[in-house]
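Have a look at this one.
The other protein chains are all here in position, but one chain of the complex has been omitted.
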Amino acid sequence: MGLPDASGDLSSEMEVDAFRRLFPLRFYERHLAESIRPDGRPLGRARDTTIALGAVTSADGSALAKIGSTTMLAAVKMEVMTPSMESPDEGCIAIDFHMPPICSPIVRPGRPAEAAPVVSKQLSDTISSSGMINLKELSLVSGKAAWMAYLDIYCLDADGALFDAALLSAVAALFHLQIPAVSLNDDGKIVVSEEDGGKLEKEPVNKEKRKLTLRSIPFSLTCILHKNYILADPTSEEEAIMETLVTVVLDSSSQLISLYKPGGAVLAYTSAVQDCIALTRQRVRELQKILDEANSGMEVD
Amino acid sequence: MMYSDIGRLNCNVSYTTFATPVRAQGSDRKEFSSMLHKALEGAIILETFPKTTVDVFALVLESGGSDLPVVISCASLALADAGILMYDLVTSVSLSCLGKNLVIDPILEEESYQDGSLMITCMPSRYEVTQLTITGEWSTPKINEGMQLCLDACSKLANIMRSCLKEATTSSQE
Amino acid sequence: MGGLSLGEKNFIQGGIAQDLRSDGRKRLTYRPVSVETGVIPQANGSARVRMGATDVISSVKAELGKPSSLQPDKGKVSIYVDCSPTAAPMFEGRGGDELSTDLSVALQCCLLGGKSGAGAGIDLSSLIVVEGKMCWGLYIDCLVISSDGNLLDALGAAIKAALSNTGIPRVLVAAGASGDEQPEVDISDEEFLQFDTSDIPVIVTLTKVGRHYIVDATSEEESQMSSAVSISVNRKGHICGLTKRGGAGLDPSIILDMISVAKHVSEQLINKLDSEIAAAEAGEDDS
């Protein structure tokens, strides 16, 4: 027989695609050694990112965010509720992340994705700890009525870096949010005003349609650590092969909001973490610019 | 699941929580999944793929009336794009009967006050009806009129769908 | 019903083509229908309908409730079907659930009219007690005991019979209730309102086997069908609902032809059912 490397011989007789499926790690390592990724990106570069505001007209605020082919649709619906006893002059925000069957072949009806509740929790934690929203702004009548903001994020196409895309769409939807004008009717109930955004007659409790003041906006970047390489914004294929992920969340003024490293085979040196943070800082500037452009595009319309 | 000589079709329709005017109202649309299944099964050549299941998942992002016809037409477009062998495209159109008037492609408000409804799913090129649902009281001439309106709309919709598919095909080749 | 041999299939199809079905019927002849009313004493109304070996029970329960804000002047009716797993092997597990949902949706479509309530077989405005405040809600539950085809027609007939058997207590409203409060009512134990069931349509399912269509198909015949259209027709000859089942496509002109056939058949079916129901009611009163 005398065959030194069976797989080497095998690779010569099959297509690149097949080699990629059979020996994914070897395939990637050959690329990484050349400092390039199979999709042509340098290691530290994120995929093309777009944001479209106002994608769902029936919602009070919405945004569609795409990072590469990962696609997220976020929408905010506002409802009036009675505030809790502990915080009578605060509204509430409920965040939910969904992965419907269309987003990935792994998800089927009745077999939900494991990632969904994890991302959901991460999003709630990030948005509440970033102090982005002042919940007092959601109050209507102290102790009587306040806004309940339902923020739902749907993953339409899952191709890696789900948290980054979900956070981006969530932030953009909140950015786009217009709080509806409401007035107090005779029975003491809050009703949504019929006049859409127009000037309202001056009744004491009336509120005009307004935007939220967002104090600091959180942005994130997920990186893969593999040996000494750091790969920014991984695809789902990359996430499946190399399992150690680090997610850094920074706000617009580069303050660290959170840092996740949920285990994984690679133990990160502090220098690697610092490299991730540096990449994120760069990415935050990019994302801020993309969000601003999406917003100015809206105003032109 | 048993081995099957012909392919299987599996359909699922769901709504986003923000699709309906009242939040999370449209979640129980089990019957839509079965209606979608019935609308599509006659059009797919299931004999050509043994032991295979075709999953069709539909997610309604925003509901503004005539949801099911749109879901059906959209799903057939997706099947054609996926290269699943089909006898024909499947197009679906509904109309509402409001008093004496027939309104085609009704919006949500029209649907909620309708006196009757008629929905046709057809294979436009073969001129065959795969699904027909009528509610409310109808006289035969009115059914005739309604069916004709819907069938005309179906063939117009099919032309739009065909040009969309052709455009995608030629642009993907370049 | 995958267990038919080629010979049996040909026999069924050939029989239908020659207008002589395997049980001796013609294409447009129903099996003998038998109706029994008042089979469930604790319900407001109930009936059992048998067509050949197909056997179904329908019961009506009336409860007071609040009308929906969209239609303050109308009562509510809901229809649920349950397929007993013992009725047919295919009802076991998920198959039964799916069929139950399908049948419930089809019955709602055929009997309840449009969203505004127009064209409904059951006069929804007769169910109102106090407009916007209180109405009767009818819960129609159907159970399939044994299935040998043509479930929808049998269920439709059972509901019609059960509703003729239904008495709704007369409600006396105490005057003076205002604002948001629910009015106080007195439900009579003795006086009952009978339903006018003459407008309730019957469902005629035409099953297409080969080039022909037949009514009241047995399970064996249904296994050979290419498609089936269920049409609900009222006494005036108006169509009150229609659903098509089965995968194969139909030419629109065939559907129109089926509608006219269904109208014709429905007249006979309505008369037959009415006399059966009347006989059953009379029999019940005697006993």
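First chain written, first letter: the chains are A, B and C, and each begins at residue 1.
Here, a residue touches a chain if its C-beta (ideal position, glycine included) is under 8 Å from a C-beta of that chain, and two chains touch if they have at least 3 such contacts.
Rule of thumb we're sticking to: contacts and distances are computed from a predicted model.
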item: Among "DNA replication complex GINS protein SLD5", "Exoribonuclease phosphorolytic domain-containing protein", "Exosome complex component CSL4" or "tRNA (adenine(58)-N(1))-methyltransferase", the UniProt name of the subunit that does not appear here; value: "Exosome complex component CSL4"
item: Contact list for the unshown chain, restricted to visible chains; value: A, B
item: Omitted-chain contact residue, chosen from B:Ile6, B:Leu85 or B:Leu149; value: B:Leu85
item: For chain A, residues in touch with the removed chain; value: 1, 3-7, 9-10, 13-15, 17-18, 20-23, 105
item: Sites on chain B contacted by the missing partner chain, in the whole complex; value: 1-4, 45, 50-51, 80-83, 85-89, 123-126, 158, 161-162, 165-166, 168-170, 172-173
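One rule holds in what follows: only the chains that are shown with their structure count from here on.
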item: Whole-Å gap separating chain A and chain B, where each centre is the average of the chain's CA atoms; value: 32
item: Length of the line joining the C-alpha centres of chain B and chain C, rounded to whole Å; value: 26
item: Separation of chain A from chain C, taking each centre as the mean of its C-alpha atoms, in whole Å; value: 50
item: Multi-chain contact sites of chain A, meaning residues that touch two or more partners; value: none
item: Shared-contact residues (touching 2 or more other chains) in chain B; value: none
item: Partner chain C, residues of chain B touching it in the complex; value: 30-31, 34, 38, 41-43, 97, 111-117, 122-123, 126-140, 143-144, 147, 151
item: Partner chain B, residues of chain C touching it in the complex; value: 70, 98, 101-102, 105, 109, 112-116, 118-119, 227, 229, 234, 238-252, 255-256, 259-260, 263
item: Chain B residues within the chain A interface of the complex; value: 12, 14, 16-21, 23, 55, 57-59, 61-64
